[in-house]
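Dumping the structure here so I can ask a few things about it.
Here the complex is missing a single protein chain, while all its other protein chains stay put.
Chains: A and B, in written order; residue numbering restarts at 1 for each.
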Amino acid sequence: MKAAAERKIWRPGRSLVIAVPFIWLLLFFLAPFAIVFKISFAESQLAQPPFTNLVEWAEDMLTLSLNLFNYKDLVEYDLYLKGYLTSIKIAFFSTVFCLLLGYPIAYVISRMPPHTRNVCLMLVIMPSWTSFLVRIYAWMGILKGNGLLNNLLLWLGVIDQPLAIMHTPTAVYIGIVYAYLPFMVLPIYANLVKHDHSLLEASADLGAKPWTSFLRITLPLSIGGVIAGSMLVFIPAVGEFVIPELLGGPNSIMIGKLLWAEFFNARNWPGAAAVAVVMLLLLVLPLTLFHRYQARDLEGREDA
Amino acid sequence: MHSSWQKALSWGILALGFAFLYVPIIVLIVYSFNESRLVTVWSGFSLKWYGELFSDRQMMKAVGVSLRIAFMSATSAVVLGTMAALVMVRFGGFKGKTLFTSMITAPLVMPEVITGLSLLLLFVSLDQFIGWPGGRGMTTIWIAHTTFCMAYVTVVVNSRLREMDQSLEEAALDLGANRLKVFFLITLPIVSPALVAGWLLAFTLSLDDLVIASFVSGPGSTTLPMEVFSSVRMGVSPKVNALSALLVTGIASLTFVGWWLMRRQEHKRLADLQAAKRQQEMV
Partner (left out) sequence: MALPENKAKQKKVQLQICGVSKDFDGTLAVNNVDLDIYQGEIFALLGASGCGKTTLLRMLAGFEKPSAGSILLEGEDMARLAPYQRPMNMMFQSYALFPHMTVENNIAFGLKQDRMPKQQIADKVAEVLGLVQMEAYAKRKPHQLSGGQQQRVALARSLAKSPKLLLLDEPMGALDKKLRTRMQLEIVNILEKVGVTCVMVTHDQEEAMTMADRVGIMNAGILSQVGSPMEVYERPNSRMTAEFIGSVNLFEGELVVDEVGYVEIASDSLESNIYIAHGIVGSEGMALAVAIRPEKINISRTEPAQAHNKARGVVEDIAYLGSHSVYHVRLPSGFKVLASVANSNRQIASDEQQRITWGDEVFVSWSDSCAVVLYS
């Protein structure tokens, strides 16, 4: 009934309103993936553009050449294999750290009186509106050998040798958790704040202690927010380039950095495309998971 | 029901979280006023790095490029994003809706290197076959930024549209307004705070993007993050601190003003509502 009413309102011009954003996204979001896929089978060449065509028409012959060399490279050089593994490992643990830090923050904020709640939420979001690059840059000054953290710790007498944090996986973890924390807090908060308080009262009324109530009621009901937040951290973190580039070192070479190097330094576009295709394949599952929860939110559905 | 240690724990968690989020930014700003070239050693207050920043022509040119791109991208992202949100919330089902929803949600998380590379390869292929967009530059960055910013705008406008009472639109139709008029006279004013928020968000996202822009930019269209990145790669420099301090305070105050305006509007609405109630009670 409701759908029918909606249709009645927007009938004329409906197709146009759908078509404009739809076509834009098809052209500039979806089609590029097809092209990446195509070019990942091309050969690198010194020309403009720096790759070969897959289909050639020469001397009355149509030749289709699929070059699997780029994928063979990915398997044969353990640099890539290690890059993928490192990326997934770093992204996974960063997500876990973000969750451990972000869930309590979201929980505390959701339990505040509405006025304080809005101010606190604003304070969580604000850093993510300021420049990402600048925030990572800020950590460079803090973490490096003669940086602020080491100076502070030396001055306090906690250590007598500067800690080597910069250019280690630790620095990358700090950077990712720092940059992505707000993206974990927001969806969890949005979920927690909608919870019906009477459920917790019912749980207490039935004899559950506060901690049991949290584990049995609040936590399972907030799983949607946890998954959305985790995917908002995990997926971009897998392909992260800036953070490993600026804070990481030889032990934290992530796949985003390899793709970048392949493209900008080696100018091997088909190679970079193959790296991207494999990364995309690895992310299909997390992307589907994210889409399921996000779409539910966007379409205003409440079913579990 | 809150015992005092629970309260203390709550505030402890928040204090820790906020310290983690804000200490690096504050440190950055403080050291932008440092006299010394060594970023980590304090040697006295000075504004000289700001002076040097403003005399850096390359940097200033990049600021101009970035602002122009951000302005254009935010504006087009708001137009497209609002349409997409309208489609999601008000249009019911249609063929390809699942695909449409996927194309809205995926850009929110898609690793930037993938988006950047794929758009670049698209532009190169298009150039090859139809001769457009004719090389890379501001236009290609604008298209790329519009595409990923519109997803964010859609999410913001979407939630506001869903909160909106649809009977308002129906009432306007019932009173004889045509559909286009209903949209511009009823729907748009009501969701306008979300449009402003969406625009601001898109603006800052575009201003902030390094990776995608690096892929799709051409000669002469170096954006500010690209400029900053190339100098940061060389190591920490107090000039970048000064720039960062300006960026952070600029964007933060912009966000704060936007937030404050929206809050004031909300407060005024509530106050009006209460005044109306009192009046009713007195009658």
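Note that in this section a residue touches a chain if its C-beta (ideal position, glycine included) is under 8 Å from a C-beta of that chain, and two chains touch if they have at least 3 such contacts.
Bear in mind that the values here come from a model prediction, so they are computed numbers and not experimental data.
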The listed residue (A:Asn70, A:Ser110 or A:Ser203) that touches the chain absent from the view is A:Ser203
Among A:Leu221, A:Leu282 or A:Ala295, exactly one should touch the missing chain; which is it?
A:Leu221
For review purposes, identify every residue of chain A that touches the missing chain, sorted by number.
196, 198-199, 201-209, 212, 216-217, 220-221, 303-304
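Criterion: only the chains that are shown with their structure count from here on.
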Complex contact set, residues of chain B against chain A:
10, 13-14, 17-18, 20-22, 24-25, 27-28, 31, 39-40, 80-81, 83-84, 86-94, 96, 98-115, 117-119, 121-122, 124-125, 128, 143-144, 146-147, 150, 154-155, 158, 162, 166, 169-170, 173, 179-180, 182, 201, 204, 207-208, 210-211, 214-215, 225, 228-229, 232-233, 235-236, 240-241, 243-244, 247-248, 251-252, 255-256, 259, 263
Taking the touch rule as given, give the residues of chain A at its contact with chain B in the complex, in rising order.
3, 5-7, 9-14, 17-18, 20-22, 24-26, 28-33, 35-36, 39, 49, 101, 104-105, 108-109, 111, 118, 120, 122-124, 126-127, 129-135, 137-142, 144, 146-148, 151, 178, 181-182, 231-232, 235-236, 238-242, 245-246, 256, 259-260, 263-264, 269, 272-273, 276, 279-280, 283, 286-287, 290-291, 294-295, 298-300
